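Please read through the structure below; I'll follow up with questions.
Omission of a single protein chain aside, the complex is shown with its protein chains in their original locations.
A, B and C label the chains in the order they appear, each numbered from 1.
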Amino acid sequence: MSAVFSRRAVLVVRLAVLALLGLCVATVLLAVWRARAYEQLGEPITQPIPFSHKHHVGDDGIDCRYCHTTVETAAHAGLPSTAVCLGCHSQLFRDQPLLALLHRSQASGQPIAWQRVHVLPEFVYFNHGVHVAKGVACVECHGRVDQMPLAWRARPLQMQWCLDCHRDPAAHLRPTSQEFSMDAPLPPPDQAGLLARAAHLESRRRMTDCSTCHR
Amino acid sequence: MSDPRWALMAEYETAEALVAAAQAAHDAGFRAIEAYAPYHVEGLAEAVGFGRSRLPAVVLAGGFVGGLGGYFLQWYAAVRSYPIEVGARPLHSWPMFVPVTFEMTVLFAAFAAFFGALVANGLPSLAHPIFDAPDFDLATRNRFFLCLRTDDPRFDEARAGAVLDSTRPLRRAEVAR
Amino acid sequence: MADVPVSRETGVLRAGWGYASVTDKIAGLVLTRPVRWPWLAAFAATFAGTLVYLGAMTYLFIKGVGLWGIRIPVAWGYAIADFVWWIGIGHAGTFISAILLLLRQRWRTSINRFAEAMTLFAAGMAGLFPILHLGRPWFAYWLAPYPDRMNLWPQWRSPLVWDVFAISTYLIVSALFWYQGLLPDLATLRDRATGRGKRIAYGLLALGWRGEARHWARHETAYLLLAGLATPLVVSVHSVVAMDFAIGNTPGYHSTIFPPYFVAGALFSGFAMVLTLAIPLRKAFQLEDFITELHLDHAAKVLLATGWLVAYGYLVENFMAFFSGDRYEIAMTVDRWTGFYAPVTWGLMLCNVALPQVLWWRAARRSPWLLFALSIVVNVGMWMERFLIVVQSTSHDFMPSAWGRFVPTRWDWIFLFGSISMFAWLFLLFIRLLPAISISEMRELVKEESE
Partner (left out) sequence: MTLAAHRPASAMHPHPHAPDDPQVIHIDRAAGVNRRQVLAAMAASAALANTACSPPPRLQAHPYVDLPEAGGGNLPLYYASAFVRDGFAHGVLVGTQEGRPVKIEGNPSHPSSLGATDVYAQASVLQLWDPDRSTVVRQRLERGGDTRPGQTHAPAAIASSSWSAFEAAWRERAGALSDPHGGATLRVLTGPMTSPTERALLAALLARGPRTRWHVHAPLKDVAADDGSWMAFGRVVSQVRHVDRARCVLALAADPFSDGPGAVRHAMDWSNARTALREGDAGARAPALFAAEATPGLFGARADHRVALSPARIEGLLWRVAAHWMPEITPADVGLADPAVAAFEQRLVAALRAAGPDALVIGGAGLSAEAHALVLALNQRLGAIGRTVTLIEPPDAAPGAGTLADLVDALNAGAVDTLLVLGANPAYDAPSAFDMPRALRRAKLLVHAGLHVDETALLAHWHLPLSHAYEQWGDARAHDGSATLLQPAISPLYDTRSTAELLALLAGDPLRDGHALVQRQWRAGRSGDFDAFWRASLRAGTVADSASPPLEVHAARLPPRLALQADPATTMLTALFVPDPAAHDGSFANNGWLQELPRPFTKLTWDNAALLSPATARRLGVATGDVVRLQVDTRSLEAPAWVLAQQADDVVTLPLGCGRRHAGRVGNGVGFDAGALRAGTALSASASLQKTGRHHAFAVTEHDIGQHGRELLRTVAAGGRLPPEKPRDALYPPFASPEHAWAMVIDLDACIGCNACTIACQAENNIPVVGKSQVALGRAMHWIRVDRHDLEDDGASGFQPVPCMHCEQAPCELVCPVGATVHDSEGLNVQVYNRCVGTRFCSNNCPYKVRRFNFLQYSDETTETLKAQRNPEVTVRQRGVMEKCSYCVQRVARARQHAQRTGEPLVDGDVVTACQSACPTRAIRFGDLGDAGSDVVNARASARHYAMLAELGTRPRTTYLARIRPADPA
């Protein structure tokens, strides 16, 4: 009786095994890639009205708080009501077709359906007010909004990323005067210590408690 | 070397015969001896000049790696990476880390034993010249085979034949490369 | 010059068997034996059961564990009882193939292979339940340590995490051990098989084993080492399972005797299952020459001994409850014997303590059908024990205001019998596809028994 496997058969088997391994690796890579894709980093998001932060913040130099009114007091920074937009646009570019939707909203009382850029799962309770009060500048999490024609997500907003800051907040603080500035650099380490003390940060343990963000 | 043959082969009916033959070949100075049996025959490995296996050492090492790795993993996760208070137990509550450490030790030791043996045996090797030898399919049933490989520096056609004949095999054959 | 050995009449092997005949007999079961209707019927039945089981799982994942009778306070029900029961059954296989090997027991040779298969399948069935019983099974992987973007880890102090490691280690090591032993036999099948497909299949599985002296030597060492590793492992696994309860503070869970007592129970139920499988097997495949009365007799003796260990466990558990003076332990124990679940308590005493005493009689130990019946009884008894521990304890703990009774729903039963069908189905596949008895070791046995 002759051997079951010829030399060539063996080669085939080897290749088959290799292919199998390759498939596994590919699957893992695919999974990782998809996970990354969820973060949508740097993908401009189309809006019903192509609102340009670059123009309003960068060129016009409008303060964040002019539209995001509750950012210092509430959990949500707040989206500007139609009325706020019309505060200027009842005069400026009022006949621009781009702004038709704005006027329609005003007339019908139907809110404008903006596309969300920064989304957290419903079990995460983020509070803008506290972060602002402690000296976490807008740019820290939202990036250079003044350079975004259409807003996109600048940071992953993953738990790991939040923790990085909650474990060592001092390195991410700015003086309150610069919180809303887009280009203010992070202060040098020695000042960071002072800022942290001034902000009366909670203990590291408190800041990494589950109950700090989840309820 | 370019000998077209891989080895000279002799076939036997009993384990004793095989052991004796192997012993004889070894005494005759042959070193590249291979003996095939349908079950684990005591003394055969010694007869073909196989010394002590290094497998136990490998397994021990595997156990250490697993154990230490397992314990470190727990310590790192519970104390370093994300310390969280659980039931007022200390972060480094070592007694609670023992079971996992133990299991990891056994697991890695087992891996070492299994794959160590495979690798040492050069398995898997689906194709091998001996498979084409006549009658060899009986090697996993009831026959015993002895091979004197031609790549043995001491290999000598005549002497090899003589030694094998002297062991009165059922038959003799040549195994092609 | 000795001639070809032929076995003489001994307890563990009947006379007249040689290398060739044992090989052809056992390999024949797989390669040449035609498929007959009893096997087909059994296969069809268990396969149907398996499909029902899989269907039930799907539905469970859609609806949630509320399908079962579990509740507050009895948050664990059949799923966990089944889990402990199966994992226990698995233990006998490892015990036979590993511990008896180290003890150089010749009678293990003809039963270790299918006992190991039993171990593998039982552990597989057991491994399913902890996942099925999760509220959100799709997150089961959170129990495994891996670097994630939440920066979270398993909670190492939880016995459930120990479980994950113990069970998976146990499964892997048993599989390796089993495969190690299978290698030479797969080679035999490769060489005996006639069909090309079979030759290739077994050829691939055999990894090119050719029975060279050095192979055998390393094989033997590795096999012994694995046995040496499996021995403490098998003890640890059920100890860890026991700690799932012992670490808890519930009266009826919180007991230091649990680890040894669970291990004894495991062997008890495991050997019962070995008999449940061996007796029909030897009959159906005419293996009486290999699996002799002596084997049954030995297995029965182990059954008797472990049965007494278990009985001792019951004794101590009840004694300690009162000796401790702990009012909660006492109340729970009294409820066990007199409360809603008292029938279960008395039932398991009958099955696990009273009936096995017939094994004191040699005749009983050597009568296959009586043993078969008894093995079923013991399996039932051991399941009732698991049920009692899991359910009754939590139903009657510290707060009378929160006491409540678990009553199984039809889904509880579907999952119990579904797992049994799947187990049987796998076993039926096994005996037709792989040698149910280790051929190479039988050849060795022939040699030994011929001298």
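Convention: a residue touches a chain if its C-beta (ideal position, glycine included) is under 8 Å from a C-beta of that chain, and two chains touch if they have at least 3 such contacts.
Note that the structure is a prediction, hence the values are computed from the model and not measured.
Undergrad: So there's a chain missing from this view; which of the remaining chains does it actually touch?
TA: Within the full complex, the chain left out of view touches A, B, C.
Undergrad: Using the document's definition of touch, tell me which of C:Val6, C:Ala20, C:Val52 or C:Leu160 contacts the absent chain.
TA: Looking across C:Val6, C:Ala20, C:Val52 or C:Leu160, the contact with the absent chain belongs to C:Leu160.
Undergrad: One chain isn't shown here. Among C:Gly18, C:Gly248, C:Pro280 or C:Gly347, which residue touches it?
TA: In the complete complex, the chain left out is touched by residue C:Gly248.
Undergrad: Give the residue, chosen from A:Gly61, A:Pro121 or A:Pro188, that touches the chain omitted from the document.
TA: A:Pro121
Undergrad: Have a look at B:Gly29, B:Gly43 or B:Pro90 and name the one touching the chain we're not showing.
TA: Answer from the full complex: B:Pro90 touches the omitted chain.
Undergrad: Can you list, in ascending order, the subunit B residues touching the missing chain?
TA: 84-90
Undergrad: If the missing chain were put back, which residues of subunit A would it touch?
TA: 34, 37-38, 40, 69-70, 72-76, 78-84, 105-106, 109-116, 119, 121-123, 125, 127, 129-130, 133-134, 200, 202-203, 205-206, 209-212, 214-215
Undergrad: On subunit C, what residues meet the omitted chain?
TA: Counting over the whole complex, subunit C touches the hidden chain at residues 63-66, 69-76, 130, 133-137, 139-140, 142-143, 152-155, 157-161, 164, 244, 247-250, 253, 327-328, 331, 394, 397-404.
Rule of thumb we're sticking to: only the chains that are shown with their structure count from here on.
Undergrad: Just list the two chains that share the greatest number of C-beta contact pairs.
TA: Max contact pairs: B-C.
Undergrad: Centroid of subunit A to centroid of subunit B, CA atoms only: how many Å?
TA: Here subunit A and subunit B have centroids separated by 58 Å.
Undergrad: Give, as an integer number of Å, the spacing between the C-alpha centres of subunit C and subunit B.
TA: Centre separation, subunit B to subunit C: 30 Å.
Undergrad: Counting only Cα atoms for the centres, state how far subunit A is from subunit C in Å.
TA: Result: the chain centres lie 53 Å from each other.
Undergrad: Of all residues in subunit A, which are in touch with two or more distinct other chains?
TA: 1, 4-5, 13, 163
Undergrad: Mind pulling the subunit B residues that touch 2 or more other chains?
TA: 82, 126-128, 131, 137
Undergrad: Flag every residue of subunit B that touches subunit C in the complex, lowest number first.
TA: For this pair, the touching residues of subunit B are 13-17, 22, 34-41, 44-45, 47-48, 50, 53, 55-56, 59, 73-74, 77-78, 81-82, 86-87, 89, 93, 96-97, 99-100, 102-104, 106-107, 109-111, 113-114, 116-118, 120-121, 123-128, 130-131, 137-142, 168.
Undergrad: Quick one: which bits of subunit A touch subunit C in the complex? Just the residue numbers, please.
TA: Contact set of subunit A toward subunit C: 1, 4-5, 13, 35, 156, 158-160, 163.
Undergrad: Which part of subunit C faces subunit A closely enough to touch in the complex?
TA: Within the complex, subunit C contacts subunit A at residues 148-152, 190-191, 199-200, 203-204, 208.
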